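With one protein chain held back, the other chains of the complex are shown just where they sit.
The block that comes next holds subunit A.
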Amino acid sequence: MCLGYPAKVVEILKDGKKAIVDYLGLKKTINVSLIKEVAVGDYLLIHSGVAIEKIDEKEAEEIEKLFGEVRDANS
């Protein structure tokens, strides 16, 4: 139940409380009331339709790079 997924902000809607995010090509409208200063291009952790934190892109990229390398090495 505490599952979360990372998604990229592609559009912020008018009232600033909602945004459209892209998760693996799927576009979804989510609530961003809990996030300070959200901007297009940010990565957010989404849970139950609500963004619960901004993901530190640099840290995330490093982890993603490691995963990518492991995947490539295994394929």
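Just so it is clear, a contact is a pair of C-beta atoms (placed from the backbone, for glycine too) under 8 Å apart; a residue touches a chain by one contact, two chains touch by 3 or more; residues count from 1.
Convention: contacts and distances are computed from a predicted model.
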- [ ] Mind telling me which option in "Cytochrome c domain-containing protein", "Hydrogenase formation protein HypD", "Flagellar basal body rod protein FlgB" or "Carbohydrate ABC transporter permease" is what UniProt lists for the chain we can't see?
- [x] "Hydrogenase formation protein HypD"
Open item on the list: Under the stated touch rule, tell me which residues of subunit A contact the chain that is not displayed.
Closed with: 1-4, 30-31, 33-36, 45, 47-50, 52-53, 55-56, 59-60, 63, 66-67, 69-70, 73-74
